[in-house]
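Below is one structure. I have some questions about it.
Every protein chain except one is present and positioned as in the full complex.
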Amino acid sequence: MARVKRAFTGEVSVVLCGAAGKGIQTIEHLLIRLLKREGYHVYANKEYESRVRGGSNSTELRVGAQRIGAFVDRIDLLVPLDREAVEHVRERLTARSVILGEKEVLGTDLPVVEVPLSKLAAQAGGAIYVNLVALGLLASLFGLNREEIMVWVGAFFERKGDEVARRNVEALVLGFDFGAALAGKGAVRIDIPRDPTTKGEMLLDGSEAVAYGALAGGCNFVCAYPMSPSTGVLAALARASNDFDVVVEQCEDEIAVVNMALGAWFAGARALATTSGGGFALMSEGLSLAGMTETPLVVHLAQRPGPATGLSTRTEQGDLNLALYAGHGEFPRVLYAPGTVEQAFTLSRKAFHIADAMQTQVVVLTDQYLVDSFTHIPWPDLGDGDPAPALVRTKADYKRYALTLDGLSPRGVPGFGEGLVTADSHEHDEEGHIIEDRELRVRMQDKRLSRHRLLMQRSVAPELIGDPDYRTLIVGWGSTLPVIAEALPLLKKKRLAFLHFSQVWPLHPESGTLLKKARRLITAEQNSTGQFAALLRQEYALDFHDYVLKYDGRPFSVEEMADRLEDAL
Amino acid sequence: MARVKRAFTGEVSVVLCGAAGKGIQTIEHLLIRLLKREGYHVYANKEYESRVRGGSNSTELRVGAQRIGAFVDRIDLLVPLDREAVEHVRERLTARSVILGEKEVLGTDLPVVEVPLSKLAAQAGGAIYVNLVALGLLASLFGLNREEIMVWVGAFFERKGDEVARRNVEALVLGFDFGAALAGKGAVRIDIPRDPTTKGEMLLDGSEAVAYGALAGGCNFVCAYPMSPSTGVLAALARASNDFDVVVEQCEDEIAVVNMALGAWFAGARALATTSGGGFALMSEGLSLAGMTETPLVVHLAQRPGPATGLSTRTEQGDLNLALYAGHGEFPRVLYAPGTVEQAFTLSRKAFHIADAMQTQVVVLTDQYLVDSFTHIPWPDLGDGDPAPALVRTKADYKRYALTLDGLSPRGVPGFGEGLVTADSHEHDEEGHIIEDRELRVRMQDKRLSRHRLLMQRSVAPELIGDPDYRTLIVGWGSTLPVIAEALPLLKKKRLAFLHFSQVWPLHPESGTLLKKARRLITAEQNSTGQFAALLRQEYALDFHDYVLKYDGRPFSVEEMADRLEDAL
Amino acid sequence: MQTSHYDLPHVKNSWCPGCGNFPILTALKQALAELDLPPEKVCIVSGIGQAAKVPHYLKCHFFNGLHGRALPPATAVKASNPGLTVVAVGGDGDMYSEGGNHFIHAIRRNPDLTLFAHNNMVYGLTKGQGSPTSLRGFVTPIQVNGVANEPFNPLAVAVALDCPFVARANAADIPRTKEIMKEAIRSKGLALVDLFQACVSFNKINTYAWYKEHTYYLDGSHDPSDRMAAFAKAVETERYPLGILYRKEGRPTFEEQQPAWKRSAEPLYARKLDPEKFRKFLHSKVV
Partner (left out) sequence: MQTSHYDLPHVKNSWCPGCGNFPILTALKQALAELDLPPEKVCIVSGIGQAAKVPHYLKCHFFNGLHGRALPPATAVKASNPGLTVVAVGGDGDMYSEGGNHFIHAIRRNPDLTLFAHNNMVYGLTKGQGSPTSLRGFVTPIQVNGVANEPFNPLAVAVALDCPFVARANAADIPRTKEIMKEAIRSKGLALVDLFQACVSFNKINTYAWYKEHTYYLDGSHDPSDRMAAFAKAVETERYPLGILYRKEGRPTFEEQQPAWKRSAEPLYARKLDPEKFRKFLHSKVV
């Protein structure tokens, strides 16, 4: 294994690993900012156990000259913070991997580039500073400016008091100087071109992207019950609530959540509910109510492996069918499945506009992998061209469920105008009063279902990547976009393309043509049954030739995706 | 309209109509018994509003020489009990219909065979006896024996006291004698051959069939939250609970229901949960728990029109997708959809055996139409050959989730043997303890999913009715069996058949072949999107040529089914 | 205001003749009329059940949602537009069984709304099953040996959770029920009124006469601000006290603690994101 002299050009994957509570998140938080300021493209992703302290968690930072969005197995530089760390990631280490740390502490048989992390930490004031030593080490390997980062890190720790800030900066410098010496000896060399555009970009994780996209869409009400990995969205909106007057409530359960969100929309607010699979399942009846009352609704569903509690801090795309069919009876809905942090922002914004304009429910499907993806994104479309909320000032003779030509009854809210605004869970007449009449029932159901066609017209087209003259088509949806896109050129196959769906329901009208053009269809999904392929089979009566499925709770890496697709081709 | 002299041979449809609280149910209850004793085949079905008093409800009794299971629009004899009644069923009246009643009370322009119902009722003691007068009238038209029915009806009312019994019998006789006179005049003549086998058959409605089938399957625990039209099953089991030591509990909500049922199975009971769409939606998360813990479960889902509260006392087949996909994550399940009262018994029994043997969840899908179908069924298979519960006496080293060759870990229960029995909602090891390990996760998920194949092997094959050499195939599922079967011979089409599925998931392995053999596929479903057709498209990548859908909350009648199929052919 | 302002003559009422919901409807119209609350200012949020049909028979804004789920949307309506008078209505099954969790947490949350629970000690709409308030021994088609569970005591629980307004009324007594309703609507924070109501079709035990016999009105000797006294009254079951059992001043409401309502009184529907502020906020993410 590993010769110790190593040079990385173009792109490098740095992995930090250690027990929960060891400060890995602080390194990630600071390093990603420092690298981005420097003009590196950075993408980070973490994996962690369902526990608060102990265990083995890791964060991967990929640093390169171009935009990155996917996870790789390969570890170029590993900074293990405890004895278990090396074992935890061992199968990802290659002959090219460099381990930076203390051989004695790590007790590993693998070659280690000796860095006296704990000695330097002790020098700075104690074991807890080990993360800042590691940060300094990496900062110097990436060629950052010593003084600049001292000032920046000092400022970051300022609010924790002078003493803490001083010691952290000291640890940083000790690590930095050690790293500079290493680099000087040529033990590790990183040589990646910079791209000044990164500096002007926003740094967000997937949760923040959903939350701020929602704000951009006019969200002013959020209710939720905590559940990994969906809680980050609630937290991001809670942080912003004082500035943007967002009503925030942690409810008693997810049933309260969905019903509260519906009450809010009914009264003219724009509410978001955020949850994971189990909570979404509990909302099923409420989604049906949204359908019957034609109340807009936006739900963020961050997927994790099921069934039941499953693997609560891991990733999966196992809830597509649930999102498609939750709730009794039949009613239209929209499902977005953003492929990147950037799309998470854009589609969350769009979700509010579509929900409002079409009086429908919109689910934004993410997963642990996407919400924990941390990267910088170009300045997004803030939807300044978006229409104002589609609310009408009601007249005295207002009828909430008026039968209209396009199937959309103008939506009023209580207090805006003279009319009375109603919502009814029973089959109802135009005023919202209970009926038993069979003909009116059919007209009302037709009216609700007719929305499906309108939603199709406004759907997001799938994105085609690769040879437009394809014979083999790989199909994917949601968060696997970057990993399939990155794996694609690694496959030595002609006439190959990848079709990515960021809207999975209703399907864009062109989808059928695009799919049927292929001779061979392969689905790549992060679940155990190929749910999206089943949906496409149902819609277009077509067959899939292979299924690349993964359901161990870990995201596809570029390498695994390439290997598995290679096998399937 | 209607000439008044009318003879009915072979089969007759009698409709009773009036406000809730007018005693229609009593007539139905008594008449169906009297007719069955006489050797008539009888089938009754009711439709009613979601209110306790008032409105217009009706019951149809079809009486014939052969087994009947379907609803017809056609009314041969109408006994309207109030002014609104005639209007309520007016569109079902034909030139052949005979209305029996008081023209003045009814205020109708239609010809009426005058029967002084209210005068005779008054004579018997008051307006409330009008239903017994009507009963007597019909009894005489059907040629029942005056003395026998007097004794029988007297006995029936005995528990209400002598005076009440006397007056009821008097009303019966007054009606009977009036009817005899009418018949004598030849105004109405009913001439239907008798079949002595009806006498030995059990008289059940769909709810009782589900309940008693469950008992036959060993059900000894039932929990539910009331919800139309599923409550009848709970009531039937509650009535039997003292005799058969069934633990019965009305829970606080449907979430408690599903979790309680799972706890009961875990501890070795055989529990049934009964609900309708909204309640089933609330159980979604619990179904996922059943999947993860491999705990058997039987749920009866009586469908009604949605979304949300919809039409709470009407019928629909709108919850197939919900039943298929409720719950987060991926896990196997079984869905039965009995087509008749008889199948409701058989499949509910079977549900318990499959749930137990396969450690899986089984949903029995009925609907308002089926649970309110009231008829006699041949003595059912009581499953005496069914295997004993598949429970093992545990040893000290027992592991609940042992990885075995066939994917079924022997199931123990606490207290039976020395071992410890566990159930875990997280991904777990063989002992049921929480894991994060990726490989074990995959093995456990594969183990759970592998059940699907076993379930397919034990699935109920679809039933083919009609020309085995078909080119056109009508597909149906659940309660539409009798109506499609009866409509089939009315269609003047060659090489036509009907394929009925009483198990809709997993599909029997032969289904694909049977479907693909057809040149033309038509689905007939009681919903607005053709959910079952979508499932078949997904499974077999095939196209449907026409959709015969109905979603006004009323059951398909034979006539409507025939007309609509005719159009589709 | 005239009570006829709230009439909806074209809607057919589907309650049974003689049902105890009629006097409640009358009292509620009178209460609203006397408080001069026009239909456009009132939003009724209800669940499913006979009681929950109230907004179909009383002109106002309404959100008639799911069985058991009136309180979360009612809370949201108030928090989205505090200018509305929000009333949540449901039956005993609706509010205390299916909706039990929302009941206790709404009291904790304390939105400024009024909760009328029509307590007929039975499930009316679904035809006569036991309810959480059914008395022990009540025989039904499901509880064939009689109800075995202890009845839910909504008033004692509300006092235990320090609900700012806890009252009971006998619906048949329209004038006094109306007065209690008015007090409840006026009161700040969550106001609970449990309304004894006869179900003439399915409850042959707890009839109009029974309610009359088994209740008495609290008089001046009861101090509703005394929590212990209120609890003592709430657990009385030989004869049930009527009137205001408990009043607690000063509990802040849900809405008024939300920053969104500290700075502005404009309903949420009329607000917009400040695009400049939002841009600045996003710029702070350019680190």
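Quick notes
For reference, chains read A, B and C in written order, and residue numbers begin at 1 within each chain.
As a convention for this text, a residue touches a chain if its C-beta (ideal position, glycine included) is under 8 Å from a C-beta of that chain, and two chains touch if they have at least 3 such contacts.
Small disclaimer: the values here were computed from a predicted structure and weren't measured.
With respect to the full assembly, the chain omitted from this view is in touch with A, B, C.
From the set A:197, A:242 or A:404, the residue in touch with the chain omitted from the display is A:242, counting the whole complex.
Checked against the full complex, the one of A:26, A:50, A:450 or A:538 touching the unshown chain is A:50.
The missing chain, though absent from the display, is touched by one residue of B:389, B:410 or B:512; that residue is B:389. From the options C:110, C:129 or C:201, the residue with contact to the unseen chain in the full assembly is C:110. When the full complex is taken into account, the listed residue touching the unshown chain is B:242, out of B:66, B:94, B:242 or B:404. In the complete assembly, the contact with the undisplayed chain comes from C:152, out of C:152, C:165, C:211 or C:269. Annotation for chain A: contacts to the undisplayed chain at residues 21, 49-55, 225-228, 231, 234-235, 238-239, 241-242, 248, 250, 252-253, 278, 308-309. What chain C contributes to its contact with the hidden chain is residues 97, 100-101, 104-105, 107-110, 132, 145, 148-153, 156-157, 159-162, 227-228, 231-232, 234-235, 251-252, 254, 257, 259. Although one chain is not shown, part of chain B still touches it, namely residues 33, 36-37, 199-204, 208, 212, 215-216, 218, 220-221, 223, 240-249, 251-253, 255-257, 259-264, 266-271, 285-286, 289, 293, 379, 382, 384, 389, 391, 413-416, 418, 420-426, 432-434.
Keep in mind that, in the parts below, only the chains that are shown with their structure count from here on.
The most distant chain from chain C, with centres taken as the mean of CA atoms, is A. Chain pair with the larger contact count among B-C and A-C is A-C, by C-beta pairs in contact. With centres set at the average Cα position, the gap from chain B to chain C is 37 Å.
Each chain gets one centre point, the mean of its Cα atoms, and the points for chain A and chain C are 41 Å apart.
The set of chain C residues that touch two or more partner chains comprises 14, 48, 65-66.
Residue numbers of chain A whose C-beta contacts span two or more other chains: 255, 285, 289, 293, 425-426, 434.
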